[in-house]
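Removed from the display is one protein chain of the complex; every other protein chain stays in position.
Let's look at chain A:
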């Protein structure tokens, strides 16, 4: 039985775990029907031209993980941003770990999707927001919707800001031979409120894991959201991350994606601007080696006038890795005075590495400033020579130049501790130790 059939037939078993009377369940039923009709995406689809899931879908993933997989804090401490205090929502094999987590209901709600979906006090919010930004067409998103049960739920009311950043971490312990996870996150930031989130998926063994994650973010008027995705998973983990962001007037949402690991990572990052004077920022650093594959698929849809979007993706590709960038900007007819900027720079450092990039503009308004730039190149030999002539070994000199290359993106990270952490990850990835911070 292939994975699609297995998933479709497991849906009935899944119904035993959830409240089928809840109105959400109608959304799930509709979603599984859509998924059944569409199936997994294939390379024949334009959006999946450069990324194939075929080999991964051959694995017999278990869909319902065993309960109770405990982890000790010291085992996983290094995956947390432990230098500072944070709220934590931690899942082990898809199951919430209250022991490792730190949630709150003090003025803001930083808690679980499962309680938001079942407790009556959240019903109103769920009715208004759940599955309202996520696609009802895209097959992997509908698959997640069908099985949506657990994940993070964050609600920041008007004029509030949580005292500390929120970390959402998913661990896979490898207790299952192969595991499929489908976390579902819902984040609502009301008027004038603020939020910082760090999201991470981490597999602790070499057993294959397939994560199909959907996150919906709603930013109301003048809200500010900083979202950081740290992707440094083991080489047997596959991540399909679908993020849908709906923004209202004057809001600002910044998403940074750091992709350094994983077997295959696909980021579907979608911004919908439903208001004026909105700012959207999408930035990413990708550094790959081995046979890793990362596919960044972004969409910014400008539907109203006077908005801005900035995209800046840097990629360094070594060994036999493959990088894909597909950025799409749509400017509707009424979205005059839009300022949309997109940039994708890539360095290939190995003969077997591949980069496929497709920056795409679809513009229907005339009074706009839209541009995109895309380059593929190498490190400057003269600059390397200069550094070497000052006594810096070639390896370090190379790393230094790569740092400089990625620096634009790191500059806008507003959490200093996270910036340090990312620097370390980059240094590890490049195999050097530089005695300074950027």
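As a working rule, contacts are C-beta pairs under 8 Å (C-beta built on N, C-alpha and C of every residue); 3 or more make two chains touch, one makes a residue touch a chain; residues count from 1.
The rule we apply is simple: contacts and distances are computed from a predicted model.
According to UniProt, the chain absent from the figure is "Fe-S cluster assembly protein SufB", selected among "Amino acid ABC transporter membrane protein 2 (PAAT family)", "glycine dehydrogenase (aminomethyl-transferring)", "Fe-S cluster assembly protein SufB" or "Chemotaxis phosphatase CheX-like domain-containing protein".
Only one of the listed residues, A:56, A:376, A:392 or A:425, touches the absent chain: A:376. Only one of the listed residues, A:3, A:307, A:355 or A:400, touches the absent chain: A:355. For the chain missing from the display, the contacting residue among A:63, A:368, A:402 or A:426 is A:368, taking the whole complex into account. Across the interface with the omitted chain, chain A contributes residues 46, 333, 336, 346, 348-378.
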